[in-house]
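The other protein chains are all here in position, but one chain of the complex has been omitted.
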Amino acid sequence: MGVGAADLRRWVGAFADTVVANEQLLTSLDSAIGDADHGGNMARGMKAVVAKLDADPPATPAALLKQVGMTLISTVGGASGPLYGTFFLRMAQSVGDADELDTAGVGAALRAGVAGVVARGKAEAGDKTMYDALAPAVDAYDAALGGGELAEALRAAADAAATGRDATTPLQARKGRASYLGERSVGHQDPGATSATFLIETAAATLPAP
Amino acid sequence: MGVGAADLRRWVGAFADTVVANEQLLTSLDSAIGDADHGGNMARGMKAVVAKLDADPPATPAALLKQVGMTLISTVGGASGPLYGTFFLRMAQSVGDADELDTAGVGAALRAGVAGVVARGKAEAGDKTMYDALAPAVDAYDAALGGGELAEALRAAADAAATGRDATTPLQARKGRASYLGERSVGHQDPGATSATFLIETAAATLPAP
Amino acid sequence: MKKLINDPADVVAESLQGIAAAHPELRVDHTNKIVYRADAPVQNKVALISGGGSGHEPLHGGFVGPGMLDAACAGEVFTSPTPDQMLAATQGVDGGLGVLHIVKNYTGDVMNFEMAAELAAAETGVEVVSVVTDDDVAVQDSLYTAGRRGVGVTVLVEKIAGAAADAGRDLAAVADVARKVNAQGRSMGMALTSCTVPAAGRPTFDLPDDEIEIGIGIHGEPGRRRVQAMPARDVARELVEPILADHDFTGSGGVLAFVNGMGGTPLLEQYLMYNEVAKLLDAAGVRVVRSLVGPYITSLEMAGCSVTLLAMDDELLQLWDAPVRTPGMRWGV
Partner (left out) sequence: MKKLINDPADVVAESLQGIAAAHPELRVDHTNKIVYRADAPVQNKVALISGGGSGHEPLHGGFVGPGMLDAACAGEVFTSPTPDQMLAATQGVDGGLGVLHIVKNYTGDVMNFEMAAELAAAETGVEVVSVVTDDDVAVQDSLYTAGRRGVGVTVLVEKIAGAAADAGRDLAAVADVARKVNAQGRSMGMALTSCTVPAAGRPTFDLPDDEIEIGIGIHGEPGRRRVQAMPARDVARELVEPILADHDFTGSGGVLAFVNGMGGTPLLEQYLMYNEVAKLLDAAGVRVVRSLVGPYITSLEMAGCSVTLLAMDDELLQLWDAPVRTPGMRWGV
């Protein structure tokens, strides 16, 4: 039993809930090294995504992921809008017209999404961005894939994302708004890496068949 | 031995010292029911007065009082500039070309000064202004004059000024900036009545021959 | 207190030096703290001067130039300038047709301008007429008080009377139109925060984080009432209703609606307030024919705003639209 549109819908819904519940946290992380809007940006976008999906539920994984990406792009703005938007658009491209994704398919889609983030944002490892959570996550996913279990792979990915997120704290930012702070960006956890970790954690919690 | 230019100079100097020492007090009283500048206004003016008198010491009481009044008018601004300026100019007119003032002459000059304040500012008793300190002061001076002693008369005047000043606290202002506050002006001591009390108190401390 | 200043005693003088350096079209008399248009005195035009305490910028120095003031006298922060300054300005701008003094109704301003007018009459041949603005409906008006404060309408008086002078009207006629603007204009203001007078060094009043002052003036003086913080739409009602209750603005000429920032409130919020005010006026049957939004008469860094309405007619419209060229207000040239 693979991952279908309904599973993806569950994931996106859980991500939206988590983002909304953590809006203050994300904003206060962004206050320290940015402009105090990451929570608001993500909450606004994910609420719009959920409203859109409810109003007009897409039937296929690709349609759903595309809808999510397009909605984020047109409602978020800032850095996170294009980045998360591109992430989902590239996932949509990756899944093609499949009705269900197997474990490898999920991994390929996530990797395509992360590649999209890099294509758009040019971040490298250690720049102190969401990429520092996403990149280890897809690597861990692929490494765990040998085991064959979706739940296991996603759990490994989520743990790696959290580790990557935590590892952003001592870094000096080289991309995004935090880079303006130079050395003063050291010692603060990156807000985008934090929301990206929610993304992978909610995938681990929702995508494996319940 | 009457009051000559040197005595008046001592008075003005003492008033200047007191005003400068109490600049914060006057400004904080003015913060509560005005615009937080009475201390600065009076200090700026009295410093200018002292500088002027030092640079070019007038020989007669009238010349000195006129110099004080003109300097206050041209350096203070606000409500207190014209009022205190007129006070001293009218005193100057009152003393005429006398070299020394006797006790009655001092009383007449003070009364003329207060009349000038009224002519300029149209304040009445109970309006919560400097007039509420000045008017009882000259009345008390005249009442004490029967005793004939300058020191006694000035002491009575200073006490009356202080009483009048204290009595401004429960009043609702009807003149000056505090009147804009309506009922909210009640419960605060008037800054101008406070500086006017310094004026009379320093007179009591300095004008009687030492 | 944190401010972009050096010694608090030098704030006004140094700011005037900045104005002089930034505006070749103005001339500053630093001794008397007067901002002149560079070509003053303009011959055969009624001249206008105003002045008042500093801290209300762009008022008045920023309104010096063709179509508005010929000179402005700067007092210390929130302290009326002195008669000497006003007399010097009066003599410096007179182009032979006399000088209008535009005076905001504060005891200090009124007395100092009065003394200046007395001196002008006694010592010079310059004809002076004074017009006092007193448009603040927050203040009870009575024969036995200092009367209403002059606030937002002062900006409109300076613009419109300036245009009347430019149009060649004589001193009496320019004074008449100034008085008409004052008579047909009303204002009301509010504050979210106090300002800090540089020499005082701390906020004039303390306002808790959940309270606001309604009915403030432009000198950091506390307002008539302190109330719980409220949404912009309710603030707008607190300002507009007393204005409409005080004067009829439903005339066919419509109104000029002016939302003024007090100095520390972002333009974003000023436009949001204008939106609320416009909706209330619409509901009250008041037609807006001109509008003005921005920080024109401020109270240092105070956060808050004021609303001014001016009942318009063809004459005022034409004078309002006439060209003006000052640092703070400019169009048509």
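Per-chain numbering from 1; labels A, B and C assigned in written order.
We adopt the following convention: a residue touches a chain if its C-beta (ideal position, glycine included) is under 8 Å from a C-beta of that chain, and two chains touch if they have at least 3 such contacts.
As the structure is a computational prediction, the values presented were derived from the model and not from experiment.
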Chains in view that touch the one left out, judged over the entire complex: A, C
Identified contact with the non-displayed chain, of A:R9, A:K66, A:R90 or A:K175: A:K175
Would you indicate which residue among C:A161, C:M273, C:V286 or C:L319 is in contact with the undisplayed chain? C:M273
Residues of chain C touching the missing chain are 1-7, 11-12, 14-19, 21-23, 54-55, 57-58, 62, 77, 192-193, 209-210, 212, 229, 231-233, 235, 263-276, 278, 288, 291-293, 295, 298, 300-301, 303-305, 325, 330-333
Chain A residues that touch the omitted chain in the full complex: 27-28, 31-37, 39-41, 44, 73-83, 120-121, 174-177, 179-182, 184
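In the analysis below, only the chains that are shown with their structure count from here on.
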What are the two chains with the most C-beta pairs touching? B-C
Comparing centres built from CA atoms, which chain ends up most distant from chain A? B
From the C-alpha centre of chain A to that of chain B, how far is it in Å? 74
Centre to centre, by mean C-alpha position, how many angstrom separate chain B and chain C? 32
